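Note that one protein chain of the assembly has been removed; the remaining protein chains are unaltered in position.
Our next item is chain A:
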Amino acid sequence: MPLVSSSLNEWGNMNSAAKITVANLSRRTLKDKLFKGLVLFMSLITISPIVLIIYKLVEKGYRQISLDFIIKTPPNTFEAMTALSNGELIPGGIANGITGTLLMVVLASVIAIPVGVITGIYLYENPGKLLANLTRNISDILQGVPSIVLGLIAYMWIVKPITSGFSALAGSVSLSIMMLPMIVRSTEETLKMIPESIKEAAVALGVPYYKVILRVLIPTGFSGLLTGILLGISRILGETAPLMLTALGSSVINLDITKPTSAIPLLIWEFYNDPNMVDLIWSSSLLLMGMVLTLNLVSKRIAARTK
């Protein structure tokens, strides 16, 4: 008999324990749901600007996008006004801006990539050295320098003494300084992620150190480096402020690096100041946004593929 009663007791206990758990559980699921709802809401807030931006750009800009938009230079105010009053699309395009942006981005990359990659290698190779730490810190500070200040610097270094006037070169220099810290960082971080064992494998084969870096570490980390470079480019693609003080702008296509040159963001600023050109703001922004997004997606792809 006692045996039965004790087991009955246990049964009772278990039952009440189960009840408590059920109560806890429903409270917990409620909290869970609330939390999930909150997280979802916050995520929506985060993504909504980009969705709204893209929506607005496409809505307002797509009509102007055509072959002419890419191969022609902007109309003058009068042409734009005439087209507007006739209810037509604004003629012309932003070829000067596109070529200027490409020219300056390429030139900035040509300057920033070798300097940045080599600096990154140096930082990776000498983690504890004073000069390396100094360089790393300064590079981080550089990343925080307002871009207009970099424009001023390039103005003083290039515009006045070298090209004696506004120039694509000056624009590129200011942009390259902006890219530099990103490339330095991504190079160092990428190299750090390569297992020491890969490096030792090469050293054990008698490969001299500089060849280990050039032929093993850089190829192994290539996609990481490329990702950093692409992100750096997408960062400078839309920069306006430093270009105002350096490249200035040009109404014609210019490929001479010592001459004033236009860029897509500069054109957007110019269109903004001319009431007749407002429609071109949207299409130019759409194009610029498209370029930035593409670069970002490509670099994400590359980064994901290597993981």
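Operating definition for what follows: a residue touches a chain if its C-beta (ideal position, glycine included) is under 8 Å from a C-beta of that chain, and two chains touch if they have at least 3 such contacts; residues count from 1.
The rule is simple: contacts and distances are computed from a predicted model.
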Have a look at "GGDEF-domain containing protein", "Phosphate ABC transporter ATP-binding protein", "Molybdopterin-dependent oxidoreductase" or "NitT/TauT family transport system permease protein" and point out the UniProt protein name belonging to the hidden chain. "Phosphate ABC transporter ATP-binding protein"
Which listed residue, A:I198, A:L226, A:A241 or A:I257, touches the chain dropped from view? A:I198
Give the residue, chosen from A:L123, A:A168 or A:V216, that touches the chain omitted from the document. A:V216
On chain A, where is the contact patch with the chain that was removed from view? 195, 197-209, 211-212, 215-216, 219-220, 222
